[in-house]
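What you see is the complex with one protein chain gone and the rest in place.
The letters A, B and C name the chains in turn, as written, and every chain counts its residues from 1.
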Amino acid sequence: MPQEAPIPRFGHKPQVAFFDFACCEGCQLSVLQLEEKLLEILGHVDVVTWREAMTETSSEYDIAFCEGSITTEEDIERIRAIRKQAEVLVTLGSCASGGCHNELKNQWSMDEVLGVVYGDDAGGISTIPSRPISAVVDVDYQTFGCPVSLPEFVTVVSCMLTGQHYEPPNQPVCVECKLNDYVCVYEKGEVCLGPVTRCGCNAICTSFGHACQGCRGLMDSANLPAMLKALTREEAHSIMRMVVERHSLTEDEIAAKLRIYNNWPELRMEEAQPDDD
Amino acid sequence: MREADSVDVTEDITRFYQPELARVIAKQRLSEMMVMLRLQRASGEMLEHQPGQFLQISLPGYGEAPISFCSSPTRTESFELCVAAVGNLSEAMHELRPGDFVGIRGPYGKGFPLEDLRGRDVLCIAGGIGLAPLRSLINYVADRRAEFGRMILVYGARKPSERLFKDDLANWDAREDFETLYTVDEADEGWTGRTGVATVPLRDEVEIDPTRTTASVVGPPVMYRYVAAELLAKGMAEDDILFSLERRFKCGMGKCGHCQLNDLYVCQDGPVFRYTQLIGRSEAIEVWAPEDERQ
Amino acid sequence: MAAELLMTPYAMDRFMGRLIAEGPVMGPRDRRVQPGFVKFEWLSSADELVLEYTTTTIPPKKAFFPPRQPLFEFELSEPPTITAVQEATPFTLVGVHPCDLAGLSMLDDAYAREPAEACWPAARARARVIGVDCLPDEYCFCFAMNTCNSREGADLFLTPIARGYLVEVLTEAGEEMLRLSDVEDAEDEDRSQAQAFRRDKGNRLSASIDASPEEFAEILETQELGELWREIAGRCYSCGSCNTTCPTCFCFDINDEFDLGLTGGQRVRTWDSCQLQEFALVAGGHNFRRIRWQRVRHRWHRKFLYLYRTFGRPYCTGCGRCSRACTADINIVDVSNEVIARARGRV
Partner (left out) sequence: MTTDANIHVHHITRVEGHGDVVARIEDRMLKEVRFSVVEAPRFFEAIVRGQSYGEVVHIASRICGICAVSHKCAALQATEAALGVEISPQTDLLRRLAFHGEVLSSHLLHIYFLAAPDLLGLPSVMPLINSAPEIVRRAMRLKQIGYDLAAMVAGRHTHPVAMTVGGFSFLHDPAQMQEMRARLVAILGDLDATVELFSTLELPDFERETEYVSLTHPDRYAFYSGELMSSEGDRMPVSEYREAIHERVVEHSTAKFTRWNRPEYMVGALARLNNNYEQLHPSAREAAERLGMQPPVHRPYAITVAQLIECIHCAHDAIELIDELTQTGTHAEEQQAPVEARAGLGVAAVEAPRGILFHEYEYDDEGKCVSANHVIPTGQNLGNLNRDMLEFTPTIIDESPDRIQHLLEMLVRAYDPCISCSTH
């Protein structure tokens, strides 16, 4: 099937808008780093709204790229309106798709976090427990990562424009790490969240010798009880014994590590195992 | 340099994976989910196949997947495939128009053993889109009617609107020398035929001589266990029951590992198996056994 | 037995230099960004080669079957065009341990099984292989798998000795290669040092599987060990590292990728793993090995039963990579012995 502009799915050159919610805006910035690839993508679409980069705006668009988490009542209204207008809604990065640091604050009451940051003067500022966009409206395509994984972004854009579905991979980072022939950070005595974290980043952190922080969120069949066992098991062979002894992590500490990117919905160590009956 | 019998270093080593082109010459919508495509090799040459075999079909950019032949090898100038829209590739195939190209590799796999079927009574049991590969066999029997004994078809579809090959169904039904038992799970207003699952007419209405009959079964995985029980109850030998199985295929040639069923490669050793081959193979049986019976 | 010669370290350096000058050479190399860890890589100079090493993360099969390999490129013209992405440069693979030589040979058999796959043998045919004896680590058990002195498919084989390397010339191609080198005749002392090296290595390899391959296969075939598989699965992440590091695994996936121009792209083959949850999933949601323990069991069955029966030897070289890579510390020797112990306890 030859593909030529206009993109068949839309019947015309689709119009694209970018929106941001609570986040560091590193995802947009990362997309800008695509350089030549970005120019190629821009050849297929018309960007009509992108507050960060342009003053022009339009309330008509086909595709909305949204980053950030939902943290206010106003955000909920805004994302619903965007959903109504956009034929295709793509979430950019973990804040929007899964859960990110933003959701760490849900561990406490909103009054407490307001008090810690603003002291007694917080009166005028309101906030609600943070949640990803995908928890508020239906999302057509999700991309994960903090910041967004560029290989995945490119894949999603090409799937979207050729009318294909994209399912976030349900494989751990270890797969990509191994296929790239990287050194497992456990070999260096560090704890890596790769075995339970959804891949798609091409194992970027382990590529430079750093443990996977889990920024893309847990994969569907993540075996969290296995992680508790592996990191506390005393009768291990040499590499894992080194890891266990060096860190002597408690179950709470392991959970705290996992929670950084996985606190929406609230992380429960014993539950995340839909793989087995 | 190592000796390599019959390997030419300079030859195109990926040809194993390269599809040849075929052209869509006709397209027919069979139901909401299904279209039938009639294809011809771009080279114009004939493609020989056996009923029950499959092709690896692809649209560059959208992927590759196994699809069974649904036309009879007796009708050779072109061949037909029938595709359910379930994912990226199959949905894109629904968009094809006559004149468009697809990639094909194959035919692959072991189909229904025609030599063994000759002279015997042919009992076909189809569930849902399982009728597609069986149509290839049934029309083969129709075209060479004298070579076979009785021809019995039990076909269950979920709804009347999901029934495939309505023209064929009517033709077969009209033939004196075919016995047809059609049923649907859920009737609608216009439906006057049987309702209920296919095992019911199989149990209550089909009488066979178990020593003369070979059963060919294609349907969803859950169907096999119940059908097997009925056939055995009728006194059939396990060796005379043929099942066509579905698995995930990537290469179609027993290498990629995706279709492994215990030690068997479904794409190579099947997709059509005798029940005898499957008994004792836990990955066939476990799959048929519902949750409660899993050890 | 093949001819045995001596190559001094200096001669080895010059030999490697010349090989590299002659054509591409892949061999174990220290990682630039993570010193202390070795991987198979294309070498740009002789001093990059590390001949004494324990093990690599990914086995040398990647020289013939890259983890990610474009099969062909396509262009969606009318009619669409398909162009092979073909690479046919001869190369030399250096520094392959005996167990990995055996692994390569097992894949030769697997891919040659009818219908033969063409990529692998063609890639093999364009390469010369130089093996080297190994330094065992705490995870390997090649002795038990009978691969520790394998020379399969090697053209030359090196054993470290005091004066350098003892070179076994195993094929004509090996002899032909030596025209690039300055070798001397080996003396008895060199030969006995090489033997001592192997003996010493053997002594350090204590792990072993407590049953013969045939008995182990029978146990797997006849015993229901659901409980044990469930226990292992309770610790297993289904991360697939045991497969992706294994020299004898050869499963793969094939997927299409569009270029951003959206009119062309490529079909790509990548290594796959039977431990991953979606390995046996088909459209419509049916997963033929959905439950973790079924996948764990499949791995043992495939290596020690199915492929053993098909090819006459277990598809495990004893390299220990899977145990080393497993971040759940599921050890292939421990589990195998547990299988055997439980089976024997039962009978």
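Just so it is clear, a residue touches a chain if its C-beta (ideal position, glycine included) is under 8 Å from a C-beta of that chain, and two chains touch if they have at least 3 such contacts.
Just so we're clear, the structure is a prediction, and the values are computed from it rather than from any experiment.
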item: In the full complex, displayed partners of the excluded chain; value: A, C
item: Selected from A:A17, A:L89 or A:L104 as touching the chain missing from the view; value: A:L104
item: Omitted-chain contact residue, chosen from A:C66, A:C184, A:C205 or A:L267; value: A:C205
item: Omitted-chain contact residue, chosen from A:A122, A:V136, A:M242 or A:M269; value: A:A122
item: Candidate in contact with the missing chain, chosen from A:I41, A:I82, A:V113 or A:V137; value: A:V113
item: Contact residue for the chain not shown (choose from A:P8, A:G26 or A:G163); value: A:G26
item: Residues from subunit A at the interface with the omitted partner, ascending; value: 21-30, 32-33, 35, 39, 42, 47, 50-57, 71-72, 75, 100-102, 104-105, 108, 112-114, 116-119, 121-122, 124-125, 127, 130, 146-147, 204-205, 207-210, 213, 253, 256-257, 260
item: Interface with the unshown chain - residue positions in subunit C; value: 32-36
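Assume only the chains that are shown with their structure count from here on.
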item: Centroid distance [mean C-alpha coordinates] between subunit C and subunit A, Å; value: 35
item: Distance from subunit B to subunit A - Cα centre to Cα centre, in angstrom; value: 41
item: Shared interface positions of subunit A, touching two or more other chains; value: 1, 162, 277
item: Sites on subunit C at which at least two other chains make contact; value: 76, 78, 257-258, 291
item: Touch list for subunit C against partner subunit B, complex; value: 71-72, 74, 76, 78-80, 82, 84-86, 88, 90, 110-111, 113, 115, 117-119, 121-129, 153, 155, 171, 173, 224, 226, 250-258, 265, 267, 269, 272, 274, 279-284, 286, 288-289, 291, 294, 298, 301-302, 305-306, 309-310
item: Residues on subunit C engaged by subunit A in the complex (per definition of touch); value: 31, 33-34, 37, 39-40, 56-58, 62, 67-68, 76-78, 138-139, 233-241, 244-245, 257-263, 270-271, 273, 276-278, 290-293, 323-325, 327-329, 331
item: Residue numbers on subunit A that touch subunit C, as the complex places them; value: 1-4, 37, 40-41, 44, 154-155, 157-158, 161-162, 170-172, 174-175, 178-184, 186-187, 192, 194-196, 208-209, 220-223, 225-227, 229-230, 233, 236-240, 275-277
